[in-house]
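Complex shown without one protein chain; remaining protein chains in place.
In order of appearance the chains are A and B, and numbering begins at 1 in each one.
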Amino acid sequence: MAPLNVIKPSASQNQPRVNGYAFQYRAVDSPVHRMGAGWKLLLGTALCAAAIGGTNPFLLAALLIVNAGYYFLARLSVAELARDLWFFLIQMAVVIVLYMMRYGVPEGIWPGVRTSLRILLFFLPGIILLRTTRISQMMYSMRRILPYRLAFLVFTSLRFIPFFAREVREIAMAQRLRGAHLAPRELLNPRNWQDLMNCLLLPLIIRALKTADEAALSAEARAFGSYPKRSYWNSANYQNSSGKTAAVNDMEIKETL
Amino acid sequence: MASLLEIQNFSYTYQGAPGPALADISLAVNPGECVCVTGLSGCGKTTLLLAVKGLLYQGAASGTITVGVPGASSNGSTAGMVLQNAESQILCTAVSEEVAFGPENLCVPAEEIGDRVETALQAVGLNEYGSRTVEQLSLGQKQRLAIASVLSMQPQLLLLDEPTSQLDGPGKIQLLEVLQQLKSRGHALLITEHDLGPLHQIADWFVTMENGAIKNVTRKSPAHIAPEATPSSGRRSSGITRVLAARNLSLAYTGTGEVLKNLNITLARGELIHLFGCNGAGKSSFLRCVTGFLSPQSGEVEIAGIAGPRPEQLLGKVGFLFQNPQRQLFEDTVFAEVSFSLKRMRCDTGEVRQRVMDALSLCSVDHLVSRSPLTLSFGEQHRVALASVLAPQPELLLLDEPFAGLDFPQRYKILGILSELRERCGTTVVIVSHDRLPDPLWADRVLILEHGAIECN
Partner (left out) sequence: MTGNTKAMVWKRFNLREAIWLGFCATFIIITRAALMLKLNIPGHAMFFTMFFLILGRGCVQRMGAATLVGLIAGIMCTMLGMGKEGPLLIIKFVLPGIIVDAAALLYSRLAFSIPACVIVGAIAAAFRYATSMGIDWLVEMDYDIMLKKALIGSTMNILFGAAGSALVPLVVRRLKAHGLIS
């Protein structure tokens, strides 16, 4: 028998995908994490309003210190801060350059810095909210606020994220073996975008239409929409007979993305 | 005893349809009774369940359907329906939320819902899973979750549409235990199924439907009329040309652990193979490994003469029919669909035409050549998808759960097509499934994937 080539083991290929973007929940324990989402929203709104109203350099400096304190009180690291602020730093550079072009070199610097700093301070409380609030807490808050029909649509759409992510992968696999150019590198070539549309998007959309049929049937079979209102049961309080509580695992939702 | 379900002379015609989907159906189901409805695809089984549940709106109906016993509890639903596809009927992210969904819709007080969730999950043996997300469940567990989500609405009658179709052996046993318990508690069960074998233990009546009408009602399950089972014949493997070889293949997932452990397999040209394994045994992972979509931690793969293949290298050499192959259809005509791979292989027009017509003829869908594949029936779409992967006459054809959703005559037909393919082209065919084949004599070899390794049966 002819010798077979050895395939080098791939350590990372089968790992679940790790989210690499900023503003994602950081699972540590901190006073900010323990604060309710409502309180964080209130505090954030106040800080945002201060950022909009503050033109005085001393006020801005104070706000910067407060926001930095808020950020690090949440036990978030400098590296995470850098990742979160990366976009704002680029934006800051653009804004300062535009101000300098408008007002000249030394005169345009402070207005540029002031304006971009206010933008940064406007967004930072919201970033801290995202970093310190679990998806499940967000979902719980949303369910209390949103009308039940909208909440149903949002949460059903959320539930089907991993389902359709799997469908995309499997349809792509099937079509690649048939000869469609759907490998990631191949998709960088615009000539292969027709395959993306015909061989992947179209079947996916057809599948989604069929799944919408089935999901609608499932909802209606369980009396959704039969009454003008529906009751609300908080699954976070659920304890089964062995005392385990129900909590949606945030990582499982994120891992599918 | 008063019937829980009484259907009298019920007929239904879908809007715009040429004929009735249900024709003069009369049927009764008593509390604690299980009635199994069977028949070929398209005979009206699912329509019957939808009619009982009251989910048919736009057609023309006549006759009566009465569900429920006078004096039953008012804060429940008289009939609960579990659809065929567990995945698409689950609407919530968390298990407990899914079970609570129905009672919430019924405006059951929140303080009562928790108890209902607990009871329903216990009834299906998922009480330890209430805190999990749905994605963590196996297919069998999802099927049981779907039942729990209906049980929490406290129905008297349960309607189940092909509940075992996607389950492996252990999954079916667990499900049947649950159904037996429900029956013993006084629930009435109306189940549609193709595979009646597992239901012998719990079904009291078997109803056979044909063209929308009831053909037969018996105490015993009707036998499938199968073609005469013969040992696979025709070109056999010479044992010389190797078409697939994997040596010491190991694959592990983070969190799940090792799926394949030093797996070894060699397939020769022209073999018919049944690769059998329970759900979660690693069958799909194995297929993805050998076709280059997954890189194993260690081991060697050679397929169709290509070592360490990439998927793009397998065009024309390896065909792969995925589960639910209807998902891959997209062209405007059946001809275009089946010729897709051949065009990518840069075959000339004459050869494309010839191979397409040969493939369509083999799959008995040549009369559909100009039709849109997206408008065909489920079984026809299945055969068109099959034709599209065998048109290139591959050396190796892999089929992942090819019988899902097909009735038994359609399954036998598929086996016949695959045998014919082997005779004509010498193609090695591998059927991967969690169930035994309709024809136990079809395969030259049966390989069992268990604990990450393959044994020959």
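Basically, contacts are C-beta pairs under 8 Å (C-beta built on N, C-alpha and C of every residue); 3 or more make two chains touch, one makes a residue touch a chain.
Since we're looking at a predicted model, the values are computed, not measured.
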| item | value |
| --- | --- |
| Contact residue for the chain not shown (choose from A:Leu47, A:Ala74, A:Val95 or A:Cys199) | A:Val95 |
| Sole contact to the chain not displayed, among A:Ile161, A:Ala183 or A:Ala236 | A:Ile161 |
| Those residues of chain A which, in the complete complex, touch the missing chain | 17, 19-25, 44, 51-52, 55, 84, 87-88, 94-95, 98-99, 102, 111, 115, 118-119, 122-123, 126-127, 129-131, 135, 138-139, 142, 146, 149-150, 153-154, 156-158, 160-161, 164-165, 168, 184, 197, 201-202, 204-206, 208-209, 211-213, 215-217, 219-220, 224-226, 253-254, 257 |
| Interface residues of chain B (partner: the chain not displayed) | 55-58, 332, 372, 374-375 |
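In this section, only the chains that are shown with their structure count from here on.
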| item | value |
| --- | --- |
| Centroid spacing, where centroids are CA-atom means, of chain A and chain B in whole angstrom | 35 |
| Sites on chain A touched by chain B in the complex | 1, 4-11, 13-16, 152, 155-156, 158-159, 162-163, 167, 170-171, 173-180, 183, 198-199, 202-203, 206-207, 211, 214-215, 217-227, 229-235, 237-238, 240-242, 244-249, 252-253, 256 |
| Complex contacts: residues of chain B adjacent to chain A | 50, 53, 55, 77, 80-81, 83, 85, 87-97, 100-110, 113-114, 117-118, 121-122, 127-128, 130-136, 149-150, 153, 242, 245, 247, 251-255, 288, 291, 293-302, 307-308, 311-312, 314-315, 318-320, 322, 325, 327-331, 340-341, 343-345, 374, 388-389 |
